[in-house]
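Below is one structure. I have some questions about it.
With one protein chain held back, the other chains of the complex are shown just where they sit.
Moving on, here comes chain A:
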Amino acid sequence: MNILNITWKEIKVSFRDYHTFILMLAFPIILMLILGSALSNNFDKKIKVDNVHVIYKNSASQAVFSYFQSFIKEAKVAGIDFTEVADGINGRDEVKENHFTAFIEVTDKGLTLIGSSQNSIEESILQGMLTAFADKYNLAAAVVSVDPTKVSTVLASSTKHDYITEHSLRSAKAPSSMDYYAIAITTMIAFYAALYGMGLLREERVKHTSIRLLAAPIRKSEIFLGKIIGCVLVNLICVAAIVIFSHYVYKAEWGSHIGLVFLILISEIFLAVSFGLGISYMVKSHEAARTITTLVIQLVSFFGGAYFKIDHPTGIFKFITDLSPLTWVNQAITKIIYNNDLAAVVQPVALNMGVSLLFLMIAIISFQRREGL
């Protein structure tokens, strides 16, 4: 009850500071407009399908394989090129090293598509075609990423499709520049919650209300939790407003699994808030904590592709981009929107929550030890 009380107070106080609130909304909305329209020529909307190279391995009975051969035939018309894997060559490695777009294993049990998991548009086209094909012949189709610990989804679409036409068309579902920046800027703004988290308890100290909170017959942990929940909710409301605005005004694509997208966004906000809070307890001076938090937000945004899209990074650059939570979050959201890859939700949410708990632990330990807030 006390927690709820404090949460509600936090929300009221935050939204009444409407200058900050308007800024929090205007900044991403304007940024989306600028980046989404100014940089749109970096995005080809028409994908040339003719440089899609696929290798396959057949270990199915003749009956099943003959279906697949007819698929190859029709797919070739659409410009997709098929090669049977030679003996001694590992199809997965070929895909990993980017020699081929995908590797298909044909067995009596069904078809398995192994992609490079960089969620390229070519891959998703192929995926769609294959699913439609499998549907038609009642085969099971699975999509697996090269890294088997990552995504593994059985595509279960029950409707029958004419796979070739349908999926040549599906290329239209590739993200436009505005679609890309709607996601990238939204997740960036969600990470700005770190600044809020950093000032969360300091705010009470500055207003001297910390004295009243501490003099009241409530536990410190209740103050702490109430404020964190309030802060996450406030940021979530802002982020939701941005998502809704981008969808209805900029016509940005958010897919048909908005609940999962929000699950990822909530976990990201939680991560950002915990991070800011943790920093505020690790670094004594407020100015230093602020500098560090701002710097981290900028780096995370930059390497997470908030300002420009980072396609297929390699080497050390890939390592750095992988460290940015925005990379996990943006990739997963893209997969959910464009590939219907629902399992993509698991990894970023688990990672975000894990890292959050780490920062929260630091904050809680120093909070309990310290006199005052």
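Basically, a contact is a pair of C-beta atoms (placed from the backbone, for glycine too) under 8 Å apart; a residue touches a chain by one contact, two chains touch by 3 or more; residues count from 1.
In this section, contacts and distances are computed from a predicted model.
**Student:** Match the chain absent from this complex view to the correct UniProt protein name in "Lipid-transfer protein", "ABC transporter ATP-binding protein", "Acetyl-CoA acetyltransferase" or "ECF RNA polymerase sigma factor SigW".
**Tutor:** Of the names offered in "Lipid-transfer protein", "ABC transporter ATP-binding protein", "Acetyl-CoA acetyltransferase" or "ECF RNA polymerase sigma factor SigW", the absent chain's UniProt record gives "ABC transporter ATP-binding protein".
**Student:** Given that one chain is not shown, which residue among A:N5, A:S61, A:N90 or A:S221 touches it?
**Tutor:** That would be A:N5, which touches the missing chain.
**Student:** Touch as defined at the start, partner being the missing chain; which of A:A216, A:L299, A:L323 or A:I365 qualifies?
**Tutor:** If we include the chain that is not displayed, A:A216 is the one touching it.
**Student:** Among A:K76, A:K109 or A:K207, exactly one should touch the missing chain; which is it?
**Tutor:** The single option touching the absent chain is A:K207.
**Student:** For review purposes, identify every residue of chain A that touches the missing chain, sorted by number.
**Tutor:** Here the touching residues of chain A are 2, 5, 9, 12-13, 16-17, 207-218, 371-372.
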